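Only a single protein chain was left out; the remaining protein chains are all shown in position.
Read from first to last, the chains carry the letters A, B and C; within each, the first residue is number 1.
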Amino acid sequence: MNNKKIKAGITVFPGSNCDADVYRVLNDVFDLSASFIWHKDKIKDLNGYDFIVIPGGFSYGDYLRSGALAARSPVMEYIKDYAYKGGIVLGICNGFQILLEAGLLRGVMLANDSLKFECKDVYLKTLNAETPFTCALKKDSLLKMPIAHHDGNYFAEKKTIEGLNDKNAVIFKYCDENGDITDISNPNGSMHNIAGISNENANIMGLMPHPERSSEKILGSEDGGYIFKSIIKYIRER
Amino acid sequence: MSKKAFIKIMLKDEVLDPQGKAVLSVLKSSGYDNVKDVRVGKYIEIDFAGEVKNGHVNLKGEAEEISEKVLSNPLIEEFTIEIK
Amino acid sequence: MSKKAFIKIMLKDEVLDPQGKAVLSVLKSSGYDNVKDVRVGKYIEIDFAGEVKNGHVNLKGEAEEISEKVLSNPLIEEFTIEIK
Partner (left out) sequence: MDKENVKKNDTKKTEKLFGLSVEEYNKISDLLGHEPDAFELGIFSAMWSEHCSYKSSKVYLKTLPTEGDKVLIGPGENAGVVDFGDGDVLVFKMESHNHPSFIEPFQGSATGVGGIMRDIFTMGARPVANLNSLRFGSFSHPRTPYYLSEVVKGIGFYGNCMGVPTVGGEVVFDECYNDNILVNAFTIGIAKKDGIFLSSKCEEGNIVVYVGSSTGMDGIHGATMASEEFDLKKNKKRSTVQVGDPFTEKLLLEACLEAMEKKLIVSIQDMGAAGLTSSSFEMADSSGKGMIINLDAVPLRTSEITPVEMMLSESQERMLLACGRDKFDELKAVFDKWGLNCVEVGEVIKEKEIRFFYKSKPYKTLSVDTVVNGPEYKRPVKKPDYLNSVKPLNISNYKMPENFNDIAFKIITHPNIASKKSVFTQYDYTIGTATIVPPGFSAAVLRVNDSGGGKKGFLLNANGNSKYTYLDPFTGGALAVTECARNITACGGYPAAITDCLNFASPEDPEVMWQFVNALEGIKSAALKLNTPVISGNVSFYNETAKKDGGKTTVHKIYPTPVIGMLGFIDDVEKAVTPYFKSEGDEIYILGRLSGNLGGSLYMDLEYGNFMQKPLEIDLDYEVRLQNCLRSLINKGFLKSASDISEGGIFVSLAESAITCPNQTLGFAVNYDTLRSGVRIDSFLFSEFEQAFIISIDKKLSGPQKTAVSEICNEYGIKLEKIGYVKKDVMKINDKIDLKSDKIKEGYFSVI
């Protein structure tokens, strides 16, 4: 599939607001063919897409709980279908929250321990570099990316965490600029500094920081671009 | 004996409830057709220390004061308190 | 006749409640010394349409379904329902 442009679908819920940024980065920076999937579109299946991004924002205002209402909207049935069949799904920020609420990933997001919205650069440590989302990285690579969220405080029962660890499904953890995973480098109180996790098969990943906002040097970091480069590499090579 | 205050805080009727509105629209689109309206409020449980010196009555007073001054904005919200 | 469901959603005991913690610290620093603990949850009122065809029992069932599937996240929250 080398000559064809990779096709990406970007879901749009009422209240999504990082959809345009992801669209621009995928099309203009990575030269893919990305298009929007409006939550009400009558799509029978999503097989035409090489991967799906659930972008950030405030779907349904994030009322009730972040991501909760979007997770229960009809298009998620198709996403679930797509994902169960092995399709690649990346949820960023609110997209991560939606994946959790939809049960595609395990655990929940609580309010940041500061109880405040936090917008700032963080460092991430790559724990697993053998996923579609990280295969262009090396294990332990450090990435600088911005976060911008109010509910990024990952929480799960002990059993779930053990499960994640067993399956190598904790993909990214918050760390400091030296790669040390410390309390101080944890921006939101997230359990074990978890910033990004996948499902068992590693075809679904949720990530709190924004790779689309850190894919160009002029924006202060190109590190987020590795997430997209990984997906591209994986698709090209599979 | 330890006592608890249960405080329910709702937006006043005439005040817009964006959360309720959003929940309503999702319920409708999920086929719950006979849902007519949804209002979302807060529920707060306050646990008072072991020895409540001044008894039940004052506890209610204290809970009222807390509700009015700290927990709610009387301009847009109203609260009800139960002591158990 | 129109019916209402009153749904209380609280975080499970073992889940940390940062909002409750924040309220607690505000109360303490405002001199409410005998407040021991605060938990913050949600209170949701659902108004069902004028004619409830299937009566009381099913309404409760419907409210339960809504609470479980839409309103709460069973991983961290638990709910109680009252129909009036």
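Basically, a contact is a pair of C-beta atoms (placed from the backbone, for glycine too) under 8 Å apart; a residue touches a chain by one contact, two chains touch by 3 or more.
Keep in mind it's a predicted model, so treat the numbers as computed, not measured.
Remark: the absent chain touches shown chains A, B in the intact complex.
One of A:Asn17, A:Ser35, A:Ser141 or A:Asn168 touches the chain omitted from the figure, and that residue is A:Asn17. By the touch rule set out above, chain B reaches the unshown chain at residues 11, 13-18, 21-22, 25, 73, 75-76. In the full complex, chain A touches the hidden chain at residues 14-15, 17-18, 21, 24-25, 40, 57-58, 60-63, 116-120, 146, 148, 150, 210, 212-213, 216, 218-219.
Following the convention adopted for this analysis, only the chains that are shown with their structure count from here on.
Separation between the centroids of chain B and chain C, computed from CA atoms only, is 10 Å.
One simple way to say how far apart two chains are is to compare their mean CA positions; for chain A and chain B this gives 35 Å.
Within chain B, the positions touching two or more other chains are listed as 23, 26, 30, 40. Counting partners per residue, chain A has 64, 69, 72 as the residues that reach two or more other chains. In the complex of the two chains, the chain B residues touching chain A come out as 18-19, 22-23, 25-26, 29-30, 40. Looking at the complex, you find that chain C touches chain B at residues 2, 8-10, 20, 23, 26-27, 30, 32-53, 62, 66, 70-71. In the complex of the two chains, the chain A residues touching chain C come out as 64-65, 68-69, 72, 101, 107-108, 110-113, 115, 153, 155-157, 189.
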